[in-house]
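Yeah, one chain of the complex is gone here, protein chain that is, but the others are all in their spots.
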Amino acid sequence: MDLIVNGIIQAFSLIVSLDPEVVEVTLLSLKISGAATLASTVIGVGAGTAVALLRFPGKRFVISVINTGMGLPPVVVGLFVTLFIWRSGPLGGLGLLYTPAAMVLAQIVIAAPIITGVTLAAMQKLPARLRLQILALGATRRQLVWLLMKEARLPLLTAVMAGFGGVISEIGASMMVGGNIKGYTRVLTTATVMETGKGNFELAIALGVILLILAFTVNYILTAVQQRKQK
Amino acid sequence: MNKITGILLTIYSAVFFLLIPAYAKEKDIIFATTTSTQDTGLLDELIPVFEKKSGYRVKTIAVGSGQAMAMGGKGEADVLLVHSKDAEEKFVKDGFGINRRIVMHNDFVILGPKDDPARIRGLASAADAFRKIAASKSLFVSRGDKSGTHVMEQKLWKKAGLNPEKEKWYQQTGLGMGQTLAVVVEKRGYTLCDRATYLSRKNKIDAAVLVEGDAALLNIYHVIEVNPKKFPRVNAEGGKAFADFWVAPETQKLIKDFGIRKYGAILFHPDAVK
Partner (left out) sequence: MSGPIMEITDLQVIRNNMPALSVAGLSFSEGRVYSLIGPNGAGKSTLLLSLMGLVRPDRGRVRYRGADIPGGASAHRYRRNLAMVFQEPLLFTGSVFDNVASGLKLRGVKREETRTVAGQAMELLGISHLSKRRAGALSGGEAQRVSIARALAVDPEILLMDEPFSSLDAPSREALIADLEHIIRERGITTVFATHDRGEAMRLADEIIVMNGGAVVQTGSPNEISLYPASEFVASFMGTETILTGRVTGSGGGLLVLSVNGTVIEAAGDAGQGSIVTFCVHPESILFSHDRPGTSARNSFNGRVTKVVPAGLYRKVYVDCGITLMGYVTARSMEDLGIREGGEITASFKATAVHIIKTIPA
């Protein structure tokens, strides 16, 4: 019990005093997962909308693939991304392994299918005739896609939330392709594991608490935006 | 539509910005080492010094000695700091590594519960202690991860003439030293631990040093450069610079002072400068 109570007290003092190490790890986490989420949003919203709106042979198969991709175990993603980018891999020449870019890449592989899948579902949930109605109002194709996205904006926000939530809390891939390098690829999750291993429970708890606060804040902001838009 | 284009551009530039460091790869050194050097905080102390002086960026991958050498054996690391004598010698003999140099040492200790059910306290021989643990069927927690510590432990079991692998009282964690210590304390078992990690955790764990000082428990760290002739993508220059750094007199002094300043005792004894 003492360990937990002391741990939490010290954790909060680390957070409140803006301990440089804690700040550094938090900022890196935000930067990497933020970039991955942004890129995944572009890819996922685009791909999800395209698959939802276009008719093409093998669509059902593609949807199954996307749905499978939504549940990709991060460790497996980490493994495959590692195989691709290590020095002897096909992309070895880029020297990506153990860089933030590699982490962004792996997190995109994790988040993009999630955002694609949720987008796809959101688009398919819109009334089928809405599309006809928009075209009947004289919309160009671009305007059609834009209006449909606008109509699905709340579920699309959910998609982004799900994507961000998936990557900020992910450890397997980050550890493998990032390597937990101090000040470079050490993020909240990998640092938490390492500090737990080292027995620095205060720091581990502080990092865990920040991870929770972060997840909560992002969700809270997005929910607030949702609520306001509904009015 | 302009709004969207603007957003897209922002996203792409953000991603691109993060990708840039990837192209500065000649300045990066991949350094594979053991968890003990990282967990004690030694690396956090030394690496910034090197980076500042040399301009290189060191990417530390802290794993067990076995995995560190496996990375070197595939050319995925540039330089290694490891403690697993026989494997190191084989690594160099097979042509994967060059220029193996001694850096420092500390020693292993046998830790266990303070009430010491196997009655090994104060024994001079680690092998004897292991035999007593086996005879009393007391719980022994092994790293089981091919790390230098694990290899040393296996060597000691061999010396004791035992093979505990399949015994019920012998458990493997597959974790780093720090986490293994947590298991040891939780389960009130015995384990082999490097002194550095022990000292760094001493105040937080409920376990005692029961056996120490046996010459067989010496834990020696070597720095090895990965052979660039075998792997053309290896950063040979950076690897050499970092290896040289480890054995430089100033660094050796830093190693000596590190433990004293932080834990009040020498954690690693420098060996490169005699």
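So that you can tell them apart, the chains are marked A and B in the order they are listed, and the count of residues begins at 1 in each.
Note that in this section a contact is a pair of C-beta atoms (placed from the backbone, for glycine too) under 8 Å apart; a residue touches a chain by one contact, two chains touch by 3 or more.
All values reported here derive from a predicted model rather than from experimental measurement.
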*For the chain that's been dropped from view, list the shown partners it touches.*
A
*With the full complex in mind, choose from A:Leu53, A:Leu130 or A:Leu222 the residue touching the hidden chain.*
A:Leu130
*asked:* Touching the hidden chain in the complete assembly: which of A:Ile8, A:Ala139, A:Leu157 or A:Ala215 does that?
replied: A:Ala139
*Determine and list the chain A residues touching the chain excluded from the picture.*
127, 129-130, 132-133, 135-141, 143, 147, 150-151, 153, 229-231
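The rule is simple: only the chains that are shown with their structure count from here on.
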*asked:* Report the inter-centroid distance (CA atoms only) between chain A and chain B in whole Å.
replied: 32
*asked:* Please output the residues of chain A touching chain B within their complex, sorted ascending.
replied: 31-32, 34-35, 38-39, 41-42, 86-88, 92-102, 104, 142, 146, 179-182, 184-185, 194, 196-199
*Which bits of chain B are touching chain A when the two form their complex?*
1, 4, 8, 11-12, 14-15, 18-19, 21-23, 25, 28, 30, 35, 38-39, 43-44, 47, 57, 59-62, 74-76, 175-176, 178-179, 181-182, 200-201, 204-205, 231, 233-234
